[in-house]
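Shown below is the structure under consideration.
In this view, the complex is presented without one of its protein chains, the others remaining in place.
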Amino acid sequence: MKRVPTYGIMAEFASAQDLVTAARHTHEAGYRKIDAFSPFPVEELADAIGFHKNNVPLVTLIGAIVGGLTGYLMQYWMAVVNYPVNVGGRPYHSWPSFIIITFELTILFGGISAVFGMLALNGLPMPYHPVFNVPRFALASKDRFFLIVFASDPKYDANGTRQFLESLHARSVSEVPG
Amino acid sequence: MPDHLDNVEVANQRAPVIEPGYTFGTITDKISSIVLTRPTSLGWVVGFGAGFLVTMMLLFALGYLFIKGTGIWGINIPIGWGFAIVNFVWWIGIGHAGTLISAILLLLRQSWRNSINRFAEAMTLFAVACAGIFPLVHTGRPWLAYWMFPYPNTMNYWPQFRSPLLWDVFAVSTYFTISLLFWFIGLIPDLATLRDRADNKYARMSYGLLAMGWRGSARHWARYESAYLLLAGLATPLVLSVHTVVSFDFAVAIVPGWHTTIFPPYFVAGAIYSGFAMVLMLAIPIRKIYGLEDFITDRHLQNSAKVMLATGWIVAYGYGIEAFTGWYGGNRYDQALLWNRLHGPYAGLYWMLLICNIFIPQLLWFRKMRTNPVWLFMISGVILVGMWLERFVIIVLSLSRDFLTSSWGMYYPTRWDWMTYFGTIGMFLTAMFLFVRILPMISIFEMRTLLPEAEVKPE
Amino acid sequence: MENAKSKREDVCPGKKPANRMDRATVERQLKETKGPEYWRSLEELAGSPEFQDMLHREFPKGASEWLDSVSRRGFLQLMGASLAMAGMTGCTKLPLQEIVPYVRQPEQVIPGVAMYYATAFTLSGYANPLLVESHLGRPTKIEGNNLHPASLGGTDIFAQASILGMYDPDRSQAITHLGDVEPWAEFVKEIKGPLAVQKALAGAGIRILTQTISSPTLKDQMQAFLAMYPKAKWHVYEPVNRDNTLEGAKLAFGEALETQYRLENAAVIVSLDADFLYAGFPGNVRYIRDFAKKRNPDAEMSRMYVVESNPSSTGAKADHRLPVRASEVEGFARAIASAVGVNVGGAPSSGEHTKFVESVVEDLQKHEGESVIIAGDHQPPAVHALAHAMNVALGNVGKTVVYTDPVDSNPVNQVESLRDLVSDMRTGQVDLLVIMGGNPVYDAPADLGFRDCLKNSKISLRIYHGLYENETAELCHWSVNEAHYLEAWSDGRAYDGTVSVVQPLIAPLYAGKSAHEMLSALVSVPDATGYEIVRGHWQKQHAGPEFEAWWRKTLNDGFIEGSAYPPKSVSLKLQSLPVAAAVGANSLEVNLRRDPSVYDGQFANNGWLQELPKPMSKLTWDNAVLIGPKMADREGIKTMDVVTLELGGRKITGPVWIQAGHPDHSVTVHLGYGRRKAGRAGTGAGFDAYVLRTTNALWFATGGKLTKTGDHYQLASTQGYQTMDTGDGETRPLVRAATLEEYRKEPKFAKEGEPPAALTLYPGYDYKKSPDAWGMTIDLNACVGCNNCIIACQSENNIAVVGKEQVVKGRHMHWIRVDAYYQGDRDAPQAYFQPVPCMQCENAPCELVCPVGATVHSSEGLNDMVYNRCIGTRYCSNNCPYKVRRFNFLLFQDWETPQYKLMRNPDVSVRSRGVMEKCTYCVQRITEHRINAETAAVRENREFKIEDGSLQTACQQSCPADAIVFGNINDPNSRVAKLKAQDRNYGLLADLNTRPRTTYLAEIRNPNPELET
Partner (left out) sequence: MQIFPRSTNAISRASLFGPVFVAAALFWGMAQLQRSPYITYAGVRKSQPVPFSHQHHVTGLGIDCRYCHTSVEQSSFAGIPPTKTCMNCHSQIWTNAPMLEPVRASYRTGESLQWTRINQLPDFVYFNHSIHVTKGVGCNDCHGPVDQMPLMYQEASLQMEWCLNCHRAPQEFLRPREQVFNMRYQQPTASLPVKFDGTTYTDQDSLGSALVKKYQLRTEKDITSCSTCHR
């Protein structure tokens, strides 16, 4: 049979608790290129695999500010600069009336950038991914927990890593073909 | 997000938000099987068919409207707005509960919302879609409605940003977009679950595409959670603003009965009031039909009932203050309006709305009522009728008798008014039927977080 | 986007078979050909068989597609659909249009510039002098002739609306013989034989039945005819005739006389059931002007007592109004007469109204020589005689009352005249009957049985000459289509005898013949044109070289200078009057009156008049059985209950309208409805009250019987709620009124509730920057609710007629309405009129809420309404506190009928479905004046200014009372600015701080202190 390059080694765990512990040990053991998978959000996990910088809030903030500015400036330009019209004796620059649309656009832009920012930063959509090659990984969206060490990690070596993972009482350890 | 303290509490005294004895697996199977393995029941087909037919009636009514003009409705001078705007406000209001449950309760860490937020959000989307139809078709020349958007045009002339109607356009479209996004990213992990559970190739592929290759990586979860939280944070002021803006349609105008500062708060309360009523009217049959009593427990019914009781009282307070200022303010037009509400040609409807929105809901003080699905269902229905009447009274009754006695008039809905109204209800139900059939109506991954196993003890 | 032309193209792309002429073709030809060119081609068209055929396809007999949207459905769908589609594709592409020049351009015509011609509209013999606006040979708008003493610029509703009559597609459009279309030549040939026969008999078998005629030329021709056929007879009949006035004069003075009033000299006016301030009363236009002048509270203010049998606009303006039954008026007359020293025998019976009578008498005696007593046309001769006697006794003759020769050129008792005709017809003495105008089959007194008589009579040749193929034409062998007065040459006398020359604005649309041409055919000069006849007649009067100049001047002025009748000195021959038999106090009196809108029925097919709210009830499209509140309560009858009304064995069935101020034990029904053959608008509207009318009771009779049928009938009133009292017991100060004393004590009483000048955080818009800032005042004291402004506005601004069912729904389109309010005791209320156009608020609530900026302010302070920008949210209307905005809920405008296309004012957009519309202060006139003033100023290199008063809105121009004043409020010397500075000036709902540009001058009454309390 022909050798496919390996993508990494994956260990399966029974509970969130085990996964977190395992992940932490792996990280402490000096592995950096690792990732963990769970069927529901587990706060501690990100910390355990040493993931800290999350840019979604920043993206959202920028989006919201842009939205707000767009909203107000658009109204100002149209109602005061480009075609000022006397509407019921109100001043051209009726700022109190402009607030609402400014607000709505702030929310709209903020929300959109939050969602699409998150997707982009996560590199989604990505329907194809090597981890799916592991048949049991289907359970990652149900009740199983997985930890993976990527082949690209400097400390990675096929046998050593496998043994290390088994030493973390993984229920099973399998190689992920790339 | 999981909140163990709450769960511990649950375990101790209050009715649980999820019956004991479930594991990650069983929850997953129970919910996903409804979509994946459960055969399409005859009931579903009939219900969907009926809804579909009514939707066709809506299209017919709208087609005729386009051909002849708004004159086919009962509107006239002085009553320029009739059913169309009443329905618009009613539907928008109903929508609000969804966002409240999914966003506000999320921020308030009310984890019990996890089992009802999904279809509450769906309800929001469909309700807003129904609402969105009206402002468009009620115009005399709908094919020119795009003039309400500030696009660069050869007239070099722009929308009029002082008009509450324009605020509506922005508020409602923003609201719909944000709700849609919120609902969709909530779905992503569950779509992944369905992708991995589905046996049918095409189901697998379509769920797979929608899931966008979600694989539950810790990094993804981290970003996902913050995005979700931020959206909730944005949606909360948004949902409040939307009905505030809707209330501005009236509060900004000078018509007696419209020109009131109390409108924003009491419109928002009213919206949530009717929204929860609709949630219950959907949840009660659904949990029965699909045997979800373990997930949508009496606790949910009770909490919703309590919310209705509270918002109901805010609404009641609104009515009270309206009447009081009308009488105490000494403004001749407001006084006449008050008299007109109590004794005028539409007095019957006003009294009926008081009964529906204030008196009958007081039954909710009794625990028996709150825990009895049948009664809750009926009371919710009454509230929905009441809230519709409230909008009718505000819009039609106020317009029918304003400043010049010479211009007083009456409004009589035509069959086309009714067809359009019921048509949107049909459209709403059709969408609901489709939703429960093809998407998980309860958020699976958020349910998982409710299990004790989901906790991770810090070391 | 909206565009009349493109829309029309969308609807009818003219892709019909070429051999069939379709609307598109007609319209193209009508649209393109211009001026004299224009009508010539239309004439050709009209003649052509294709056109006839087309007319029959487009307007099948009896079809009422025009108004009733049910039968209009098909068309509307087509229309709406194509609109919607056009919208879908967001198509803004204009279709290719053609532009068609003259072949030879007439001298004076400048395309795009309107021209004005003087002419006159004749109603029941009395000419109303007019100026008519014409665009490229199409008359489009009627104005009063400001040079003429009988108009001074004002008109009445019938004159205003007559232009719609001219373009009425239901007018008789051809000469028919037993229903087959025949040419004029054929008709002339056909009558030769019979005339020859009659010649031998000296015309013994010829009868001519005309309406009241004041035309000198026609009288001349008639005499010529009678000279030719000495034994022929000329009969005159009109349902709304003045027999009573005539007989009254004979009774008092022994001769037929015309009575004129000089209200500008009258300090005290007593009306004995005379509605002299409403259209239809000879001279009403001038009387309104004079009356209004004398109502200025800051000068000598007149006082008016009205004793009347059914609520009228005259009664509404009275300082003291006494509702009594018509039959009781004579008693009053006698009581007052004997008190002022007229002794005619009989015990004066003032009944329970002694106090009233005493005060009236006192007032009259205080104002000898400057008082006037006016008797109503429907009061019996005795009352007229008494009125004359009193005027003589009070020394009013020559001061406030003037007697002249009658305007009617054949002043016979018309009922008797008709009676003779009928008996001759019965006894078979008539061989050749020519009915010129009128509609006796429909409106002759029922007891004469004219209809059956005409139907069964052996009259070998019956000829009808009139504007419509009506009930009478139906029973004649020949029906010759008459030319409308705007199409024909003629002349006529105004109420003061002044002769107006009627000149055509357009060649006959359907080759109709005028009465002159008809008569001249009868004297076998068939080809004489109206022009030759009329001009010929006057040439005889003014022979000589200067005739041409004189004639030109006459045509230019529109009337013959100094042709007014000179006052006659009269001597009272009245000795004693037999006392009329007393009527039972509780015996039900039935009043038959001409209708305020359709007159005697001749305007039944005029959509503008049908939809015109009647001054007191605001009813449209129907007549009703008017009863008083007291009677309604007693009989347990509600408005819109159907009742049968019996009188002398004759019976009618109709809906009830409870009319505040209507006397008890009395009902009023209006004539002119229930037409069987009127046209798309008139046929079938209301019920026919002529059924109850008999020769001995033309106007009222007692002994009626009212019974409920239990049915219900929907009436269409434009004002459902006719009081300023709101349900909660409050009264809103909409019309602000005071008595003269109160006003003198508290001049600023009307200012109550006005907000301070500055009431905002934001600086308001500065209108001083622009040379003009338009404003308007409406003097409620002057307004007599004559409804003129409504029709004038409708005509000027191309306002659609919507039909009864839409009025019922509350969708009528009038840009200016006249609200009527009743305050106090509903059996004898105080009535007020308030014309309400757009207030042009400076802080316009409507503008603020329009999402697309379709209604915004102009730099001159106009509340512009941009139809083509409107998307129809109706938010503006909701937010308009005055509810003056009107919405095209359906496609109300008729885009199809070619005639209406010709009628429309080319300077005003024709609004389509889904668009809001409203009064714009006639912005098209403002723009026109501004452009003319500017070009002149720049050319002559001087300061630009629009002269005050040179620019008038349509409502202002037509207002006989001069109640509406419009102008530049930036100019402190303008009339409007001065009026706004008056104490009486107040803004409607000013407490809302809308800053209306249109303001009102409060109403002041001048009651007799004696009668107060």
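To keep things simple, chains are lettered A, B and C as they appear, and every chain counts its residues starting from 1.
By our rule, a residue touches a chain if its C-beta (ideal position, glycine included) is under 8 Å from a C-beta of that chain, and two chains touch if they have at least 3 such contacts.
Quick caveat, the model's predicted, so the values are computed rather than measured.
Enquirer: What shown chains come into contact with the chain that's not displayed?
Expert: Touched by the chain not displayed, across the whole complex: A, B, C.
Enquirer: Return the single residue from C:511, C:866 or C:1011 that touches the missing chain.
Expert: C:866
Enquirer: Touching the hidden chain in the complete assembly: which of C:128, C:371, C:591 or C:909 does that?
Expert: Once the missing chain is taken into account, the touching residue is C:909.
Enquirer: So which of C:196, C:759, C:931 or C:981 would be touching the chain we can't see?
Expert: C:931
Enquirer: Of the listed residues C:296, C:639 or C:770, which contacts the missing chain in the full complex?
Expert: C:770
Enquirer: Using the touch rule from the top, list residues of chain B that touch the missing partner.
Expert: 151-157, 195, 204-205, 208-209, 212-213
Enquirer: In the full complex, which bits of chain C touch the chain not displayed? Write them out.
Expert: So the residues of chain C touching the unseen chain are 1-6, 32-33, 37, 90, 92-94, 96-105, 110-113, 769-771, 856-860, 862, 864, 866-869, 907-910, 920, 923-924, 926-927, 931, 934-935, 937-939, 943-944.
Enquirer: By the contact definition given up top, give the residues of chain A that touch the hidden chain.
Expert: Against the left-out chain, chain A lists 83, 85-86, 119, 125-128, 132-133, 135, 138.
Following the convention adopted for this analysis, only the chains that are shown with their structure count from here on.
Enquirer: Chain by chain, through touching neighbours only, how many steps does the shortest route from chain A to chain B take?
Expert: Minimal hop count between chain A and chain B: 1.
Enquirer: Going by the touch criterion at the top, tell me which pair is linked by more C-beta contacts: B-C or A-C.
Expert: Pair with more contacting C-beta pairs, B-C versus A-C: B-C.
Enquirer: Can you give the whole-Å distance between the Cα centres of chain A and chain B?
Expert: 30
Enquirer: As a quick test, compute the distance in whole Å between the mean CA positions of chain B and chain C.
Expert: 57
Enquirer: If you average the Cα atoms of chain A and of chain C to get two centres, how far apart are those centres in Å?
Expert: The computed centroid separation for chain A versus chain C comes out at 80 Å.
Enquirer: Which chain A residues reach two or more other chains?
Expert: Within chain A, the residues that touch at least two other chains are 85, 87-88, 90.
Enquirer: Give me the residues of chain C that touch two or more other chains.
Expert: Counting only residues that touch two or more other chains, chain C contributes 845, 847-848, 853, 856.
Enquirer: Where on chain B does chain A make contact in their complex?
Expert: Contacts found on chain B: 1, 23-25, 28, 150, 156-162, 166-167, 170-171, 174, 177-178, 181-182, 184-185, 189, 192-193, 195-197, 208-209, 211-227, 230-231, 234-235, 237-238, 241, 245, 248, 445-446, 448-449, 453-459.
Enquirer: Per the contact definition, I'd like the list of chain C residues that touch chain A in the complex.
Expert: Contact set of chain C toward chain A: 762-765, 841-848, 853, 856-859, 995.
Enquirer: Can you check the complex and tell me which residues of chain B touch chain C?
Expert: Against chain C, chain B makes touches at 66-72, 74-81, 138-148, 154, 157-160, 162-166, 169, 249, 252-255, 332, 335-336, 338-340, 343-344, 399, 401-410.
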